[in-house]
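I have a structure here, written as structure tokens, and I will follow up with some questions on it.
Missing here is one protein chain; the remaining ones are kept as they sit in the complex.
Moving on, here comes subunit A:
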Amino acid sequence: MRNIVISAASWVYATLVFGFIFLPVAVLVLFSFQDGRLPVPPFNGFSTQWYAAIFADRKLMAALGNSFVVALLSSAIACVLGFLAAYALARHKLPGSALQRGLLIAPMTVSYLIIALGLLTVLNTFGIPLSLWTVGIGHVVINLPLCFAIIYSSMGDHHINIERAARDLGAGDLKVMVLVTAPMLMPSILAAFFLSVTFSWDEFIIAFLLSRFDVTLPVEIWSLLRSGLNPKTNAIGSLVFLVSVAVLMLLEFTLFRKTGKS
């Protein structure tokens, strides 16, 4: 009897927790299928008209494409830079290596707003016009610490002998890095890449402050929202959510596959 009560209570608790986390998303997705002009209860009926509307919206689709490009490119750059920094700090004695590690991770603690304002000032000073490039630079700044931290923590001492063996067999430093170190660390490099893709994909403040004519999807959604609630925003929101989930699942899948094997 006691066991049944405890078990029932834990089920209720779990339901509440998951409800708390996912109810907003569920409502968002539900009302993206609203057959009517307002994404509020009551639910009038099922319709995909708003999805049709967003796929017909050229500005939204352009912003979607921009978001993809910015997320993929900035994450790739952040991963390469993070890998190089991690390799240097893990494999070589550098002056003030603890300080350098700290400096690399420090931007993680700074709010995106501050980073965006700082970048805005710097870009103005050098007379660099705002564009998707500057958004990408901002995203590299916020994702580099993450990539560095993930890749650095996966570089174990047991890899040193393997790199040494490669050098012993005639590989130069670059070949050791490209043919041995990077492939060995591929699970964590992929984890870093996909995580930073999702962060860049969702990021609004930096994208808003550092872009001008071409904007990313969150910024475009923001301008849609200014004209009031509309099931169209629900539809595009659901789409953003779907992409994030897809990327996370891809990450989970590749990681499981790699770690399950080795």
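Just so we're on the same page, a contact is a pair of C-beta atoms (placed from the backbone, for glycine too) under 8 Å apart; a residue touches a chain by one contact, two chains touch by 3 or more; residues count from 1.
By definition in this document, contacts and distances are computed from a predicted model.
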| item | value |
| --- | --- |
| UniProt protein name of the chain not shown, from "Transport permease protein", "AzlD domain-containing protein", "Spermidine/putrescine ABC transporter ATP-binding protein" or "Sulfate adenylyltransferase subunit 2" | "Spermidine/putrescine ABC transporter ATP-binding protein" |
| Per the touch definition above, residue among A:Ala53, A:Leu72 or A:Met186 touching the missing chain | A:Met186 |
| Residues belonging to subunit A that touch the chain removed from view | 158, 161-162, 164-172, 175, 179-180, 183-184, 186, 261-262 |
